[in-house]
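Removed: one protein chain of the complex. Kept in place: all other protein chains.
To keep things simple, chains are lettered A, B and C as they appear, and every chain counts its residues starting from 1.
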Amino acid sequence: MVRTAIKVDLSKKPQEMPGHNFHNRFHPDIPATVEVKQDEVFKIECYDWSGGQCKNDDCIDDIYEWDLSIGHVLSGPIAVEGAEPGDILEVELLDIQPHPDMLWGFTGILPENRGGGGFLGDLFKKPAKAIWDFEGIYARSRHIPRVKFVGVIHPGIVATAPSRELLDEWNRRESELVNSAPDGKGSSMACLPLPHLAILGHADKDPAKAEKMAKEAARTIPPRENGGNADIKNLSRGSKIWLPVYVKGANLSLGDIHFCEGDGEIALCGAIETAGIITVKTKVLKNGMNLYGLKRAPMFFPGPVEPNYSRYLTFEGICVDDNGKQHFVDTTLAFRQAVLSAIEYLTKYGYTREQAYLFLSACPVESHIASIVDIPNSCVTLGIPIDVFDFNILPNGDGPKVMVKGSHPPSVPK
Amino acid sequence: MVRTAIKVDLSKKPQEMPGHNFHNRFHPDIPATVEVKQDEVFKIECYDWSGGQCKNDDCIDDIYEWDLSIGHVLSGPIAVEGAEPGDILEVELLDIQPHPDMLWGFTGILPENRGGGGFLGDLFKKPAKAIWDFEGIYARSRHIPRVKFVGVIHPGIVATAPSRELLDEWNRRESELVNSAPDGKGSSMACLPLPHLAILGHADKDPAKAEKMAKEAARTIPPRENGGNADIKNLSRGSKIWLPVYVKGANLSLGDIHFCEGDGEIALCGAIETAGIITVKTKVLKNGMNLYGLKRAPMFFPGPVEPNYSRYLTFEGICVDDNGKQHFVDTTLAFRQAVLSAIEYLTKYGYTREQAYLFLSACPVESHIASIVDIPNSCVTLGIPIDVFDFNILPNGDGPKVMVKGSHPPSVPK
Amino acid sequence: MVRTAIKVDLSKKPQEMPGHNFHNRFHPDIPATVEVKQDEVFKIECYDWSGGQCKNDDCIDDIYEWDLSIGHVLSGPIAVEGAEPGDILEVELLDIQPHPDMLWGFTGILPENRGGGGFLGDLFKKPAKAIWDFEGIYARSRHIPRVKFVGVIHPGIVATAPSRELLDEWNRRESELVNSAPDGKGSSMACLPLPHLAILGHADKDPAKAEKMAKEAARTIPPRENGGNADIKNLSRGSKIWLPVYVKGANLSLGDIHFCEGDGEIALCGAIETAGIITVKTKVLKNGMNLYGLKRAPMFFPGPVEPNYSRYLTFEGICVDDNGKQHFVDTTLAFRQAVLSAIEYLTKYGYTREQAYLFLSACPVESHIASIVDIPNSCVTLGIPIDVFDFNILPNGDGPKVMVKGSHPPSVPK
Partner (left out) sequence: MVRTAIKVDLSKKPQEMPGHNFHNRFHPDIPATVEVKQDEVFKIECYDWSGGQCKNDDCIDDIYEWDLSIGHVLSGPIAVEGAEPGDILEVELLDIQPHPDMLWGFTGILPENRGGGGFLGDLFKKPAKAIWDFEGIYARSRHIPRVKFVGVIHPGIVATAPSRELLDEWNRRESELVNSAPDGKGSSMACLPLPHLAILGHADKDPAKAEKMAKEAARTIPPRENGGNADIKNLSRGSKIWLPVYVKGANLSLGDIHFCEGDGEIALCGAIETAGIITVKTKVLKNGMNLYGLKRAPMFFPGPVEPNYSRYLTFEGICVDDNGKQHFVDTTLAFRQAVLSAIEYLTKYGYTREQAYLFLSACPVESHIASIVDIPNSCVTLGIPIDVFDFNILPNGDGPKVMVKGSHPPSVPK
């Protein structure tokens, strides 16, 4: 039998679970609660990133109540025998499955005062959510009809613990960014440490210490040197990731299961968020950080069972904004323009703009940086796998037909 | 027999060819010299983008003499019967082959005063070039040993002609960018119209008119609404692209053949640049721009015969620069950091930094925008197909071995 | 929640389970014990084909005790609402997972008096078995070192119940074959009805009736018009199969879970045999048999998440036997010759012949009929995915190295 090293109970809140196996901040002093040997195969269960805030229903009351400060609820830390600072921790994600008690997931556009709509938040101010039902390997949504796709399931977060020095560095540079922001804009630039709803695992047993730690513990929102919330869909079943080790034992944490996600994960709560179970094996490459020059961010080997989609309708984007202003090699903007074109295209078939936005965020769309040296533009592409639709969505001489009517993601409170 | 509508003679300069089938600027008044019917299959031959400036040798004298103002030498314009402004022109790239008289290509880091080193030009100031030999579908370079990969051959440029209004708009917005630059930096922001070495096809027969046109005709460097220099490797054999039509006949132009390219085409002269032959079929979707909402940039359908590489070593990049400064959702920087990590990794196996840079620019690496909403970072990935090496390049417990020695791309003049 | 319509308890024998949800013969009068609606998503748990006869150990006592008459233990029948004779039953295998209580499987060469060694039984008379451990999506065996591959998990059997007429026809034609055999050879030609160890599900509640049924109920060994034991590895996760309906309700049965299998499943107990759980959805195509001409055997649509192996070492086989005798378009022999060559090749790297045979039976090798019209030979190919080895197994100028020593599948009783 394979040992389940960390279990979840979806009927309970993560902070109420005995064992203190969950945390939602990065800090070197969060103690590992589980130890594993190298080459040992074990399972880790994970809550959805929000710790269960979303309901499988057709209204958005839950969205209006959202508390972003609790995310991401991570499982761990897990100490790996023999890992020491300077090593590389190889983590093989042998399998990832949705949790049997939550065979559904959610994608949402949050209200502005709850985090907002994500990449296109300035254009999508109306909250909305889509519930996805898992039918085996497929996802379908009653809120976005006529699509069905294979989930590229993955943890949004695979991370080792930072050292004290690294944590300080994060806080320095992120504070600097926040402080450089125009008045009152800092909080939309980066999420600095926030004691509210901090969960620090076993450290919570000493409230005084925990209170102090919470003031400096890093939020889990951005990906960083330790991996973290990279939200890479290709870290899927069977993949392998090489992470830097900063503390003894490496202190691996995992979480933020996505049943699927499009490149970019454009909505803030953008993947198909769910709970899940990861089967893991680890290995230590001694002194690997130096030997391989690993320092800026992890490396990985994508999994071998991604869906075999081979037909894509692909949109190009360049960094000229919709006001006709030319920007200089702004790849973020180029991506935005490709997304805007894809959304507009989908509405020609009857999807609402919100449906299109949630769909592109959840479906395994592929987004490539096509060119970066053709000044002043960079060019980004966004490819939609066309076989996820049950109708033909390629352009042709007859023009688009309205295929979707009368269905939409819930967007108003009860 | 399939008609070859435009021929090249690699022993002659494009501007000396009778027929005036070549141009290197975009302007609505460059007359089409070829007319094709819808659904007709025809061939178009293309010069390499530089019109033959590179030599297949082991020194870089040619690089030092480079004249960037001549690029890109395009074949066309080709008028498509029935195409009118507002339509979509569907262009099927039925096949793309290297030119039989040039079964080799080049990738280069140009000197600063000749255009520079491209995406990492600030770090790669030493000119260099790599010559690639085509062995059937494969590319190999005597300057970058122990790699061999399948070429994802494609035209860097597929474009329709702009309308007068669109051309004016380009000049407006690009001038605005140049003018907004700090003193003396404008020319590194965008390439405004430049009469020097302008080739305007049939329009060159009226020198007075041509002189006037050259002052306003758009350079071909950036991709724009009309397609242009998007440098998308996946516009390869068997792909289909949907372009907006702005002038009667659409006035299609093609060129800038790349035997292969990595996502981003990071060096300025970064793909495997070569001459080639494209087999084309076109179709007009009447009123397609409105019907499908096509306005920002083209859409396309990638080709079905891309190499089946399935094993990638993938590097992550986030937008924290090497000075430790945190930037806000800067996807260009995130890509840069992933490239830097990949280069550093390759040097552990004995490649020089220049070899690594040229390799990543030429080999079909895959670069995805992984996540864009995890403020303040965006996360970009860069995947190298590991089966292009004749040794194992994955990290392991023994550390990297030096596999490449004593070979390097030429980087000094004779 | 998804309903689990049939459950297994691996600590109990299938025939002892209440509910009578298991059977190991085909007969129109085995009553359905479960009813499902069209489009309903449900789960079916399955025993391994032998009902638990194999032990996860390193000796082959179990192999010597094998009772072939009990196989295959199937889950069902399941009646689908609305299905009537003449319809097509569309069965979507939404997911297939190994059973959490049996995260291992077995591949075996049975003793001659227990069924024998399978396709090459004349050459493999020494019993052997290999135990495979499931590490998430991967299989590894302590008995066949240095290989690790992705399991292409599938049910060997997906079948509808035969009508009385069809059952009679099977018995007629298979008896005819047995009777045409040389003296004493009939039993090695086909497995006629065998009352010994027949399990007839709910029908077993009436012993008299069951005894009578057992005498005519079809064994499950061969695939037939109703699907049955087709052992198609590509009926994997996410696939869809179209089966003929012969009785009201269709009476669908499923079983014989293989964690993986090579094309051909050459050893008799040749796949990685295990228990598992299938998530299913059904649909009825009214009058489909006539409309689509479905009569000889089912049609299917392979699943979208098969491993992305892309590099194969492929062996050719033609129908000249090892005695130099030329046979006429004998595709079975051509396949045999390809298998023999592959086995011989693998032994050059140190594998025993038994290891090679079991490996080729279990690993997802691809076997194609290359040509069938080039008399007197047919040509069959057998491709081994080379990336399943942790060393390079392609031929080269240095010759093969012995990579595997001292390990072998157990082949003698304790």
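Here is the rule we use: a residue touches a chain if its C-beta (ideal position, glycine included) is under 8 Å from a C-beta of that chain, and two chains touch if they have at least 3 such contacts.
Treat the numbers as computed from the prediction; the structure is a model and nothing was measured.
Peer 1: Looking at C:Asn229, C:Thr274 or C:Gln355, which makes contact with the chain not pictured?
Peer 2: Once the missing chain is taken into account, the touching residue is C:Asn229.
Peer 1: Given the contact definition stated above, which residue among C:Ser69, C:Ser163 or C:Ser310 touches the chain not shown here?
Peer 2: Only one of C:Ser69, C:Ser163 or C:Ser310 touches the chain omitted from view, namely C:Ser310.
Peer 1: Which listed residue (C:Glu135, C:Glu265 or C:Asp387) would be found touching the missing chain in the intact complex?
Peer 2: Looking across C:Glu135, C:Glu265 or C:Asp387, the contact with the absent chain belongs to C:Glu265.
Peer 1: Which positions on chain A touch the chain that was left off?
Peer 2: 308-311, 387
Peer 1: To test your reading of the contact rule: which positions on chain C touch the chain that is missing from view?
Peer 2: Residues 88, 90, 118-119, 169, 172-174, 176-177, 188-191, 221-224, 227, 229-234, 242, 263-268, 270, 283, 285-288, 291-302, 304, 310-318, 320, 322, 324-332, 335, 337-338, 340-341, 344-345, 347-348, 366-381, 383, 394-397, 399-400 of chain C touch the chain absent from view.
Peer 1: Touching residues of chain B against the unshown chain: what are they?
Peer 2: 1-2, 41, 93-95, 97, 103, 135-138, 150, 237-238, 279, 281, 303-309
In the analysis below, only the chains that are shown with their structure count from here on.
Peer 1: What chain sits nearest the middle when you go by CA atom centres?
Peer 2: Checking distances from each chain centre to the full centroid gives A.
Peer 1: Where the centres are mean C-alpha positions, what is the separation of chain A from chain B, in Å?
Peer 2: 32
Peer 1: Between chain B and chain C, what's the gap in Å when you average each chain's C-alpha atoms?
Peer 2: The answer is 51 Å.
Peer 1: By the touch rule stated above, which residues of chain A touch at least two different other chains?
Peer 2: Each of 304 in chain A touches at least two other chains.
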